[in-house]
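Heads up: the structure comes next, in structure tokens.
Note that one protein chain is taken out, while the other chains of the complex remain in position.
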Amino acid sequence: MKYIGLIIATFFIFVCLFFALNKKEQTLKSPLLNKPIPEINLNSLKNGKLNNIDFKNEVLLVNFFASWCVPCIVEHDFLFELKKQKPIKIYGINYKDDIKNLKIWLEKLGNPYSKIGIDETGITGINWGVNGIPESFLIDQNGIIRHKISGVIDEKQIKILLSKIELIEK
Amino acid sequence: MTAIIGNISLIFATILSFYQFLNIRNINKIRLLNPDRSIFLQFFFVLTAFFTLMFAYVVSDFSILNVYQNSHTAKPLLYKITGVWGNHEGSMLLWVLVLVFFGFLISKFDKRLDLPYKTLTLSFQSLITFIFLLFILLTSNPFIVISPVPLNGQDLNPLLQDPGLAFHPPNLYIGYVGLSIVFSFTIARFYKGSFDASWAKLIKPWVLLSWSFLTLGISLGSWWAYYELGWGGFWFWDPVENASLMPWLCATALLHSTLVLEKRNTLKKWTVLLAFLSFSFSLIGTFLVRSGIITSVHSFASDPTRGVFILMICAFFIFSSFILLTKKAGSIKEEKLISPISKEGVIVFNNLLMISLLLTIFIGTIYPIFLEIFTSEQISVGPPYFNLTSTLIMGPAILVMSFAPMIKWKKDDLFGLLSRLKIIFFLSLLVTFIFFYINFQGPIIALVGIFLAAWLFFGTLFNFFERTNYLKKLKNLNKTYLGMTVAHLGFAIFIAGITGSTLWKIEKIKTLKVGEKVLLNNYSLNFDKIKKIRGKNYIGHEAEFNLYKKNKFIKTLKPQKRFYPVQEFPTTEAAIYSRGISDIYIAMSEPIDDSWLFRFHYSPLTPWIWIGSIMAFVGGILSFSHRMFKKK
Partner (left out) sequence: MKKILILIILIFFSQNIFADENLDKKAREINKKIRCVVCQSQSIDDSDSILARDLRLLIKEKLEEGKNEKEITDYLVERYGEFILLKPRFNSNTYFLWLAPIIIIIFGFFLIKGIFKKN
């Protein structure tokens, strides 16, 4: 009687646990997906500004990075690789960094960014729901965030990005 | 060579356990591989494998993959030894060691068991052992060899390089895995004997032993987190912590339920169910920790295939036991009815609350997983949820726990009881006011917590004095009764501890330069020095604080911040000054220019958390020692 109920409930729990094992996402989903980009109003490295106006009419990648971030060094080469495979505009957002160190870093490793916004306090990072760096966002021609990559963009991520971009441009 | 010995030992143990399970009906003492010899050999071989692995760690034999992944020549010897169980494969071996150890214990020491029943029990225990040994051999073998042999290893997670690693897992496992023998005793009873008072007497010492060590294990883990992790908390309702708390709650309910079965020969099916559930929650806990379904400070490196394997093992044991109970429930003779105002009645009430809390914690722990499967939404269920639900459920439990030992079996008089409680009520109120005035004050819930702790404390003490006729009859006292008293008093002290620590803590986060000081309650902490330090496998900084109370020097406290280069991992070694009724705690964070960031805590009653829970452990062992040596 009551034991049958117990067995059924337990069975249900086990089935769910089994599915959970296979389906578990390892990363945090962003609530900003498929929504317009948050407000952005930063000074750019080469005078001028980086704000919402810069996000119209083309597919873009926004990349949060810093000179003190070790994985960003690894990612840097992949950004150039990505641009080779698909000439996409990349905006960099320099997160909680020192401009002097940034300039040295860019000189040493090269500059894949069309524009670099300086987020000294990290408030823009919080506005974009950034957990840590590197983090990147793929944005379509209407300013909608279509994909978020937490962590380094590597070969696997490049493939995913390219297919997403294809999807957008259809 | 080492790997060969290890692997062969494991294989022998596997074959022996399978053999012992098959020979479930063989009670022949004369045979070469009789039940006692078989279990001894299983124990011998698993122990050999275990020590072989330990040897490999001590000599830094990096040809063994497990040693390479978790050790380093520069690692201190204590952590080479205890690091054996600081990883998935090694701790799994410890798990199985405890399994066979309990089998061996009952074979060698429990003279109350008749041979057929003992044989059955050991066979079922061997089945559990066999399945877990298969799991080890197929997915988690610590004796995998690598070639070429690396020059050095990857070192052990620095958080684990601490004396806590020596104590927390072994004690926890004795508790956790010890519940397996209760499980085996229960399954075996379906085939030989009945679920009556004599069965309750049989399993009671084993429930007590497991429960006590589970209490100790959890307590040590919490204390370890407090001083090692660096943020001054002792419990985070982390899924892995919950995984150990759930079997504990079940074992507590079981402990009390067997009391009723023993004295009144009722609550049979319920006790059987609890016996099954206790080990089931141990298994589920093992699954949660090792399958990768949950990420946590504790979780071992996970592998989905292992996860599926463990899930299957859990399903096998849990469903078989439930189906067995369902099928044979009819043969368990009818239950006697219980009067609500009686010891049985309050124990049922206690069980209701323990199991409700258990199910609440279970739901809270797996809810985020389930929600994500069904809706793709990710949420967190954290301390606010668990703190709220556990205090609301435990509140009434503590209220009743105070006078429960005073209530008579069968039937008691409620009003007579309540009038005896008047003095306890006033004493508790008095204590609460005292705490209110010694610079603690509100919030209200803290006072409720202290009141409940005092209520439990005085109720238990009052009952003890009554029973021993105000200590005159102390010599004749049943050790079990003494054990119960000590355990309940310990729990009261524990409740006071968590109340004070959580609600009356004074915390300051400050950046200080050398020479500056901070005021904490009526203490002064002067930051006098900072120096570089170097250990066997780490470098770092140590700050020196001198503690003063009203200009009188008390102690020097030296918190450290370390960095372990091989693992690229920083740790915070907090400095704690414990006065018995409060703690002063300093944790170092980062340097900012020429200052350092520190966290200071003044935590009243915090040591009582561990004093109380260790008392509970001692109480359990006292009761166990009485029952164990009681011959038939």
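Order as written gives the chain letters A and B; numbering starts at 1 within each chain.
Criterion: a residue touches a chain if its C-beta (ideal position, glycine included) is under 8 Å from a C-beta of that chain, and two chains touch if they have at least 3 such contacts.
Model, not experiment: these values are computed from the prediction.
Participant: Return the single residue from B:Ser198, B:Thr360 or B:Asn546 that touches the missing chain.
Facilitator: Considering the complete complex, B:Thr360 is the one touching the chain left out.
Participant: Which of these touches the unseen chain: B:Leu352, B:Val448 or B:Leu461?
Facilitator: Considering all chains, including the one not shown, the answer is B:Leu352.
Participant: Pick out which of B:Asp36, B:Asp196 or B:Asp238 touches the chain that's been left out of the picture.
Facilitator: Checking each option in B:Asp36, B:Asp196 or B:Asp238, the one touching the absent chain turns out to be B:Asp238.
Participant: On chain A, what residues meet the omitted chain?
Facilitator: Residue positions of chain A that touch the missing chain: 2, 28-32, 38, 96, 121-123, 125-129, 131-132.
Participant: List the residues of chain B that touch the chain left out of this view.
Facilitator: Listed in rising order, the touching residues are 231-233, 236-238, 266-267, 295-297, 335, 337-341, 345, 348, 352-353, 355-356, 359-360, 363-364, 367, 371, 375, 377-385, 389, 392-393, 589-590, 597, 599.
Simple rule for what comes next: only the chains that are shown with their structure count from here on.
Participant: On a C-alpha centroid basis, what's the spacing between chain A and chain B, in Å?
Facilitator: Once rounded, the distance between the two centres reads 41 Å.
Participant: Within their complex, state which residues of chain A touch chain B.
Facilitator: Residue positions touching the partner: 3-4, 6-7, 10-11, 13-14, 16-25, 28-29.
Participant: Which residues, counting only chain B, touch chain A once they are in their complex?
Facilitator: Those in contact with chain A are residues 287, 291-293, 304, 307-308, 311, 314-315, 318-319, 322-323, 325-326, 329, 366, 369-370, 372-373, 376, 378.
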